[in-house]
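Some notes on the structure that comes next.
All protein chains of the complex are present and in place, except for one that has been dropped.
Entry: chain A
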Amino acid sequence: MSVSVRIPTILRTYTGGNAEVSGEGATLRDVLAKLDSDYPGIGARILDESGKIRRFVNVYVGEEDVRFAEGLDTPAPDGTQISIIPAVAGG
């Protein structure tokens, strides 16, 4: 299953400057694992030592913040867009 992953500016050093890369996997967890094998090191920037999404990272599958869905187990159907975005305060 193929999805597209939007990469925030601060991680584009891993993707050769690309803002969007293609990914694969049944769930967000699988997509991130594949992403890390394509772009070694990027996974540890998104997940902490215990394998959880870092405190200051927001991940969206489609329109939904995965904290509202099933976290890393959120399904990633074919053609979805996944976005990785640093949390930012102040409204």
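The rule we apply is simple: a residue touches a chain if its C-beta (ideal position, glycine included) is under 8 Å from a C-beta of that chain, and two chains touch if they have at least 3 such contacts; residues count from 1.
The rule we apply is simple: contacts and distances are computed from a predicted model.
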item: Among "Ferredoxin", "Fe-S oxidoreductase", "Threonine synthase" or "Formate dehydrogenase beta subunit", UniProt-listed name of the chain not shown; value: "Threonine synthase"
item: Selected from A:Pro8, A:Gly43 or A:Pro75 as touching the chain missing from the view; value: A:Pro8
item: Where the unshown chain meets chain A, residue by residue; value: 6, 8-10, 12, 19, 45, 54-58, 60, 63, 65, 67-68, 83, 85-91
